[in-house]
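Here you go, one structure.
Note that this complex is displayed minus one protein chain, with the remaining chains in position.
Order as written gives the chain letters A, B and C; numbering starts at 1 within each chain.
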Amino acid sequence: MSFNTFGHMFRFTSFGESHGAAIGCVVDGCPPRIALTEADIQSHLDKRRPGQSRFTTQRQEPDTVKIMSGVFTGDDGIQVTTGTPIMLMIENVDQRSKDYSEIKDKYRPGHAGYTYDAKYGVHDYRGGGRASARETAARVAAGAVARKIVPGLIVRAALIQMGPHKIDRTRWDWNEVDKNPFFCPDAKQAKFFEEYLDGVRKSGSSVGAVIEVVAEGVPAGLGAPVYAKLDGDLAGALMGINAVKGVEIGDGFATAAMSGEENADEMRKDSKLGNAGKPVFLSNHAGGILGGISSGQPVVARFAVKPTSSILNPRKTVDRYGNDTEVSTKGRHDPCVGIRAVPIGEAMVACVLADHYLMHRGQMGEGTAWPFKPRA
Amino acid sequence: MSFNTFGHMFRFTSFGESHGAAIGCVVDGCPPRIALTEADIQSHLDKRRPGQSRFTTQRQEPDTVKIMSGVFTGDDGIQVTTGTPIMLMIENVDQRSKDYSEIKDKYRPGHAGYTYDAKYGVHDYRGGGRASARETAARVAAGAVARKIVPGLIVRAALIQMGPHKIDRTRWDWNEVDKNPFFCPDAKQAKFFEEYLDGVRKSGSSVGAVIEVVAEGVPAGLGAPVYAKLDGDLAGALMGINAVKGVEIGDGFATAAMSGEENADEMRKDSKLGNAGKPVFLSNHAGGILGGISSGQPVVARFAVKPTSSILNPRKTVDRYGNDTEVSTKGRHDPCVGIRAVPIGEAMVACVLADHYLMHRGQMGEGTAWPFKPRA
Amino acid sequence: MSFNTFGHMFRFTSFGESHGAAIGCVVDGCPPRIALTEADIQSHLDKRRPGQSRFTTQRQEPDTVKIMSGVFTGDDGIQVTTGTPIMLMIENVDQRSKDYSEIKDKYRPGHAGYTYDAKYGVHDYRGGGRASARETAARVAAGAVARKIVPGLIVRAALIQMGPHKIDRTRWDWNEVDKNPFFCPDAKQAKFFEEYLDGVRKSGSSVGAVIEVVAEGVPAGLGAPVYAKLDGDLAGALMGINAVKGVEIGDGFATAAMSGEENADEMRKDSKLGNAGKPVFLSNHAGGILGGISSGQPVVARFAVKPTSSILNPRKTVDRYGNDTEVSTKGRHDPCVGIRAVPIGEAMVACVLADHYLMHRGQMGEGTAWPFKPRA
Partner (left out) sequence: MSFNTFGHMFRFTSFGESHGAAIGCVVDGCPPRIALTEADIQSHLDKRRPGQSRFTTQRQEPDTVKIMSGVFTGDDGIQVTTGTPIMLMIENVDQRSKDYSEIKDKYRPGHAGYTYDAKYGVHDYRGGGRASARETAARVAAGAVARKIVPGLIVRAALIQMGPHKIDRTRWDWNEVDKNPFFCPDAKQAKFFEEYLDGVRKSGSSVGAVIEVVAEGVPAGLGAPVYAKLDGDLAGALMGINAVKGVEIGDGFATAAMSGEENADEMRKDSKLGNAGKPVFLSNHAGGILGGISSGQPVVARFAVKPTSSILNPRKTVDRYGNDTEVSTKGRHDPCVGIRAVPIGEAMVACVLADHYLMHRGQMGEGTAWPFKPRA
């Protein structure tokens, strides 16, 4: 039981709040002898970092990660993991607490401030304390380590909807994702988003988004049939990202309207080099997971991010003392927090997969793969 | 780390497969001195039980639960929990393994059979082994205990979509739910579902569904801001139900298309007797959870159930030996497994809430509620 | 967090009380495709079973175990584990609750009755409820499964002291252990124990004992340096057996009086066939564990069992209502509960080792062994 630890065999415990000295995490369970440098982690953090375009909060945080423990440089000069806890620390730099003085005693509608206070009796008005999206930097850092654990794993994500506007999936191009400030795989729609989000920002409002994560190279067999379902853990991980209100695997909610014939992914013996004789699926409605266990197809998950509650336009609320009032958030905020959720979604999926990879290896040993020598 | 245990402080470990001797669970962490009889549990199991209408599998299972441990009858003659493990057992009666002989070596597309075999090297063709929905009886039994833990808690669920057909929410009537074989709160649509599902069944096909669960009486403060988010745990629990492919909290995926103004639930000082002076929300887009912590409003979750893969119409597949073949499932199956998912969804939500209630009480003690005497 | 689950990757959850319908456990995390029959388990239960000699309680319990889930018989006719929960159930037969009526409202000094009541507010006077040693049958059953997981593992235990009387270790013969009712490896001392314990029993008293467990075939590398120390987990497991008050690893308390030179187990390059070139230790003061990690030497643990508090001779106590009184236990009890602790100690050690074996395999993969190709 833990409030701030994620995962089982590959696990990390995060710490730090928006306006404290530092944030970070302790990664536990990582196998030893894996090459790991700060640069490996920094590249992912840089994607999530605020202040990179006019479409994200203007808070200026370099988000420089330091590896404080768990690595060792041997005689060959290569820095590797030791199998012991890897502490990753990011110091907070641009905290500007004064921005929050105006809303010090007011709850923002749609924000965690009220529930946080109802739980802890502590109102850390400075950026939301632990409820701040700043904590997600720790997840991205842990995710960068996780990516190194499953051989051949590639986890990528993209923004596929902003406000009511979806992308055109026929124009999907992974190469576009890093070329626009929205992680959008549809170059044309990305152009449109630029103008659209400028309007939202200038009007003092905010919008939601939908993100899709695709993991390739996931071996068949990860997960378990009941309470360690791979999709159950993915859903928990993605719903656990700030502001997420919905999660789907594969065809998701659309499957409710499908027939059994449409939904079932048919199988055939593969003839492709390297996979010859093995089963291959003719479609992937399941999103790579059947009965809670990975099928060897790409794992596909989507999640919806609500619009941030920190908006300039005033809303009715109460203060800590129970009085009716209005609140308007003037701090530096994201008009679409869904954008920066893209690297976070990737990180959470990578962590879930690394965790299940190690759990599977523990119970099954290595070298187990379909087909088992038929016996039972 | 556990493959078959659900929860943290209120937890249950389930056992049993479709065609074994029995299924059931061990409930651990239940507070002592709570009145508990088999009848308390049986009433919930009866809702999930197969063979009750022509719309669910014709397998005949009485699903009679026995409390095998963890209760004690004192001098007052009342049977109460003792605070120690409550073992709940349901013997399997109508197993008819022969039904499966035809599909013994074939994987059903969309079914867990292939991934299960890829993981374990064991192909329990008799009803899917542990992947069978039969395991969910254990969840319903555990949920019946969970309901007794949070004072004043009411958890109800209803089927709100079958195939492409949604209910009319303006006709929602909780009293209708138990009056039709679909747990549908819209009497008119329930009539239509009867005819519609008959058609699906006769055509040898199957359809999906969407279920909504509403929990009332959830105190504010349950959950935690990061990896013990109440919505994160609900998402994991609901996605962990067989055949579920999507989960939403509150307005869910619709929030992606909303503005910050639309989505934020405004607050006012309540004047209602019994709540006077406390904050009250003017809407519930959030589904009762903000920043991973309950707000005191009803908790609302929805999940999508895919159509069962066990259909009469033949599909392309491979067998255990890698040969191309076709499969058609003649066993007794549900044309819409989403129907029986209604009591299961209720049970999982009740278990998550009981678990968080005890965790919250552990960290916070009792008698903590908004407003704290202002201090920090 | 769990009150009734033992272990991490190999884990079991036990249920049942002395005078309920049944006791047993759910074993989770066992690898699939391991041959397992009820007979494999029964042989270990038979060692712990009461009523086998005049030196143990006369309660007559056949302790017949049934495997209720988690196995499957394939086409080869061999029953194997499936990798899913193995539920092991032992029905209670000879409960004779009337024996306890006299002590219904009195706390036995030295017994868990008072603390149990102080915790739960439930006084299950019928044999101690969950505090009964009867629960240990579940541990022995789980241990029988655990033994099958680590290849080449042999776990044996013996009684090495009864009351103040120690065995002569120079006469240690494992073959003697099953030839006397005390699991004593010193045939001569076993003869003496017979007479000695008869005296204790007839005088209405009880005595303590010390048990030694030796595990051979434990590969080097199990455990971890900090909070998953192999010796830490062994100590928790053995202290968790009913009536145990002390645990030692290797030379244990005697090391306090040693010098660094005496205590350190020196190493040399081995020349023995099969181990040639590998390091070998010249002594085993450490009991096979250094820095919390197994060294490849036999793991040696000892634990002290206090005399049972259920004695015929009257003792001063209070009743549930706070009144001074006296109590004398006339039920069927063991004059030396340490005897039946021998198979329980073996079982707990086997479970800890199986658990660490799977955890190690998860983090490290297979085929890792000293020496690693020197790199870091």
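Assume a contact is a pair of C-beta atoms (placed from the backbone, for glycine too) under 8 Å apart; a residue touches a chain by one contact, two chains touch by 3 or more.
Only a predicted model underlies this, so the values are computations on that prediction, with no experimental measurement involved.
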Open item on the list: Out of C:35, C:93 or C:226, which residue would touch the omitted chain in the full complex?
Closed with: C:226
Task: In chain B, positions touching the absent partner - done: 1, 9, 29, 31-33, 72-76, 78, 80, 82-84, 225-226, 358-359, 361-367, 372, 374-376
Open item on the list: On chain A, where is the contact patch with the chain that was removed from view?
Closed with: 1-5, 8-9, 11, 13-17, 20-24, 26, 28-29, 32-33, 66, 68-70, 72, 74, 80, 82-87, 119-122, 124, 129-130
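In this text, only the chains that are shown with their structure count from here on.
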TODO: Between chain A and chain B, tell me the centre distance in angstrom, where each centre is the average of that chain's C-alpha atoms.
DONE: 26
Task: Centre-to-centre distance between chain C and chain A (centres being mean Cα positions), rounded to whole Å - done: 44
- [ ] Take the average of all CA coordinates in chain B, do the same for chain C, and state the distance between these two points in whole angstrom.
- [x] 38
- [ ] Specify, in ascending order, the residues of chain B that touch 2 or more different other chains.
- [x] 1-5, 8-9, 14, 119-122, 129-130
